[in-house]
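Up next, subunit A:
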Amino acid sequence: MPFKFFFYLIALFVLYSAYFVVTARNLFRSAMGLLAVLIGIAGMYLLLNAQFLSAVQVVVYIGGIVVLMVFAILLIADVTQKVFEQSPRWRQGLIGAASLLWFSLLAGSMLSYRFGAAAAAVDKSGSIREIGRALLSPAAGGYALPFEVISLLLIAALVGAVTVARADADNGEGKEGKA
Partner candidate 1 sequence: MGLLTTIILIPLLAVFVIVLLPDRQKQAIKWVALAATGIDLGLSIYLLVDYLHLISGLPGSGTSTALSLQYVERHVWLGRLGIEYFLGVDGISVLMIFLTAVVIFCGVCASWKHEYRTKEFFAFLLLLVTGVFGVFAAHDLFLFFLFYEVAVLPMYVLIGLWGTGPKEYSAMKLTLMLMGGSALIVVGILVLYFQAGVGSFSMSAIAQAKIPASTQAWLFPIMFFGFGTLGGLWPFHTWSPDGHASAPTAVSMLHAGVLMKLGGYGCLKTIYLMPEGALMWGTFFMVLTTVNIFYGALVAIQKTDLKYITAYSSVSHCGLVLFGLGTLNATAMQGAVVQMFAHGLMTALFFALIGMIYGRTHTRYITEMGGLFKVMPFLGVAYMVGGFAGLGLPGLAGFIAEVQVFIGAFALNSIGHRLLTILVAASVVTTAVYILRFLTRMFYGPLQNPEHAKLTDATFVERVPLTILVFLLAFAGMFPGWMIRLIEYSLAPVMANLEQARRAMLP
Partner candidate 2 sequence: MNGPTLEHYLVFSALLFCIGLYGMLTRRNLIAMLMSVELVLNAAALNFVAFHHFLFPGDSGGAVFPIFIIAVAAAEAAVALAIFIALFRHQQHLDVQQSDSLKG
């Protein structure tokens, strides 16, 4: 019962925040909404007995990505300028209806499908030890290769981000200098 209660509590919190993310007129508020969503999801992970993921979620997502976004927002826009351009009403309505339809389709299909019974094994793979073992195991079923690939990807992204921002920064400086 308490689990279910917590679930509903978190779910409502997350959905409300998510709604806030996609509707808020102020970009900064949106970001705060995203923050709330991510915290909620981290809670969900706890409910699902995935403590490590939950921690990762908080550290990387909230501590990394959201902060990055906030910085970007601060760089780009004047936060005090509250109103952002919104899509026209008809578009919002249309897309909202389509999204609802899509949701009903998804939910319907999920509910109508009979998932098999859970395996009886005790869920301990959410533990750090298990995940670490899986991530670094080169044997079949291990994720050593994807792990390495993702590290490459991160480096590439890092370098890419620096390059994109800097190359333009040069131009920007030049422009500013002229201006």
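One rule holds in what follows: contacts are C-beta pairs under 8 Å (C-beta built on N, C-alpha and C of every residue); 3 or more make two chains touch, one makes a residue touch a chain; residues count from 1.
Picked so that all candidates are chains of the complex that A comes from, given by their letters.
Since the structure is predicted, the reported quantities are computational estimates derived from the model, not experimental observations.
Scan 1 or 2 and return whichever one touches subunit A in the complex.
2
With touch defined as at the start, can you tell me which subunit A residues reach candidate 2 in the complex?
Interface residues on the subunit A side: 1, 3-4, 7, 11, 14-15, 18-19, 21-22, 27, 30-31, 33-34, 37-38, 41, 44-45, 47-50, 52-53, 56-57, 60-61, 64-65, 68-69, 72-73, 75-77, 84-87, 91-92, 95-96, 99-100, 102-103, 106-107, 110-111, 115-116, 118-119, 121-126, 130-131, 133-135, 141, 143, 146, 150, 153-154, 156-158, 160-162, 164-165, 167-169, 171-172.
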